[in-house]
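Heads up, one of the protein chains got dropped from this complex, but the rest are sitting where they should.
Moving on to subunit A:
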């Protein structure tokens, strides 16, 4: 039996148990999908209190509408779709700009870090430190991307989802997902390079 099939069987069992009244099975569903929901919510929403409310809303909605799940996709994908829609709704309601910007203070902090890390004579310890700093700089640069871009990047590179699965979560055609991802990666690479060049001058 293929992995996908096994996954569906397990999804079906869990859904049937929940619909049969076993609410504890829903806890298992939550544990299985919480990581994906966290990635989406953290990438799209900045405010911690709102994240907490949204995450709860996502699962309450999933619970209420579980009988509508038709097993056409993985359960995690369906819940991811609810999370993505909830976050989009939140951004629209709050009239938040889709492209977040970092403050000057954040920018200065990043540049200070770069001052420290760009050194041609790095020892091993320093090199390890450099990697850690690079990781922090990258985190800042990812955060600067628009919520949709950073979510796509995370779903593809961190969650290792396929273009099809990302398309199902975001309800975007696969071609659009590919195109957005390509632009997001280029933007991220260019922004990182610009920072290094700026620093080198």
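Please note the rule applied: a contact is a pair of C-beta atoms (placed from the backbone, for glycine too) under 8 Å apart; a residue touches a chain by one contact, two chains touch by 3 or more; residues count from 1.
Please note the rule applied: contacts and distances are computed from a predicted model.
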| item | value |
| --- | --- |
| Chain excluded from display, named as in UniProt, from "Branched-chain amino acid ABC transporter permease", "ATP-binding cassette domain-containing protein", "Electron transfer flavoprotein subunit beta" or "Zinc-finger domain-containing protein" | "Zinc-finger domain-containing protein" |
| Absent-chain contact - pick from A:12, A:52 or A:194 | A:52 |
| Touch with the omitted chain, as defined above, among A:14, A:86, A:148 or A:161 | A:86 |
| Touch list for subunit A against the chain that is not drawn | 18-19, 21, 23, 26-27, 30-31, 34-35, 38-39, 41-43, 48, 51-52, 55-56, 59-61, 63-67, 82, 85-86, 89, 134-135, 138-139, 142, 153, 157-158, 182, 185-186, 188-189, 192-193 |
